[in-house]
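What follows is one structure encoded as structure tokens, with my remarks underneath.
Note that one protein chain is taken out, while the other chains of the complex remain in position.
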């Protein structure tokens, strides 16, 4: 099971990055016991990967391919669990995040459990998680089995607590959905060689 | 695993009822093999139950309890898989369906896999499944792991085919999520002894 | 210019009723100066009419016509400005309100300026005004020229202030849109007799 945090904040070192990586870490800790052998991803030595779009912005809307963007797209497509995180700009996810997701082919997230996460200054935008971000992930073919997280900036001092409460609640469903993945992948690998 | 079709069409014998019961039947057929002993529900001899709101309308918005409504609420709360079906009225689910769901307590569908289904005359309302009906089910605590079904009335002649294609696609995720239920129920039954 | 407050709270004497009537009053006060002659509605002696659905519930989902429901539908259809108010139940407007609106024919609110208003305990449901209630009114043909009001229950002690701030902001657009109405009505009354 590969856990990836996709971070759509244009600023480096953003709070969105912090919340998303803590959420990815918490999800990875609660993975299936049978995945223990894969508890750290080879490449990073971490239990999850991070795709931080803050450095990729100009390349996302430029014509042609860019190596960093290609690597990021590949990581996202290979994720078993994808934490999709953004600050709220104008009441919904950022153009940066959408510009990245627009580059994925149809149904690119089929077989992925996606966890929507918005970091916001005002609770009045909370529903954007379910009415804007989640339908976008469903359109990409992802399974979005659990409620997303609307993280209030005012809760930053108790970040670990909020993230742990959310992760504890959703972990069983995430485990159940991701347990399907190996079978699907195996089936895929048996297809016309 | 109990499969229940909740039908929010005010007319008796509606197309919504037909589509919803075929969907419930198809989902029940693809249930976990380990559930085979429970392949028919005791009460009905069918593999699924139907809660048809067409007969309950006046009682839903009346003060006080009504036996038929109470039975319906209980069936819905006990479902492992709940097909929530409505025609589109004014571009979204009916007031009849919402009036019924309004009677459920908070988080009443926690532990339930809900499958949203709208029957519509015009494809232009298709997104209502994901942006209106699905957030309502999430608010009630349901897990909505799969894309819902926007069923076009023009597809009625090939109902079985459309329903089978949708059910084949979502069955693995439905099975995965519902497999969590027995453990959760067992835990619940161990609580306050 | 007729201002009508439509109140979709099932409880008599609800806070929703209070907020909606204060909003209707404030809108009526800011109507066009040329409407001064019509500053009070004949029937009520008030500057606005109220359609409170709390007494009509059981009849809305019953088959057949009911005199009280018919009067309510007529008042709503004749409004120049319609304040459409509901508490949030399950994160969106009530089934009671939707059951009433479901009885309107297509495009019944063409020529009406509709002002969506939700009364909520938690700011996290604020977007429901724009993503759930407003699209419903647009589907009915209404012009919804202004942002709606998400009224927090915690703001009840400063009700007049919140309502006045909102009404001041939206009054010019409401006046502009409703100024179209007489011309449209005159045109309609000239149509094939």
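Per-chain numbering from 1; labels A, B and C assigned in written order.
What we mean here is this: a residue touches a chain if its C-beta (ideal position, glycine included) is under 8 Å from a C-beta of that chain, and two chains touch if they have at least 3 such contacts.
Keep in mind it's a predicted model, so treat the numbers as computed, not measured.
Within the full complex, the residue among A:116, A:135 or A:148 touching the omitted chain is A:135. Only one of B:62, B:104, B:126 or B:171 touches the absent chain when the whole complex is considered: B:126. Checked against the hidden chain, the listed residues C:53, C:127 or C:163 yield one contact partner: C:127.
The chain not shown here is touched by just one of A:26, A:50 or A:97, and that residue is A:97.
Those residues of subunit A that touch the chain absent from the view are 10, 57-63, 89-102, 104, 131-132, 135-136, 139-140. By the touch rule set out above, subunit B reaches the unshown chain at residues 91, 122-128, 131-132, 150.
Listed for subunit C, the residues touching the missing chain in the whole complex are 127, 130-131, 134-135, 138-139, 143-147, 172-173, 176-177, 179-180, 183-184.
Throughout what follows, only the chains that are shown with their structure count from here on.
Taking each chain's centre as the mean of its C-alpha atoms, the one that lies farthest from the centre of subunit B is C. Remark: subunit A and subunit C have CA centroids separated by 41 Å (rounded to whole angstrom). Under the contact definition stated at the top, the residues of subunit C that touch 2 or more other chains are 91, 131-132.
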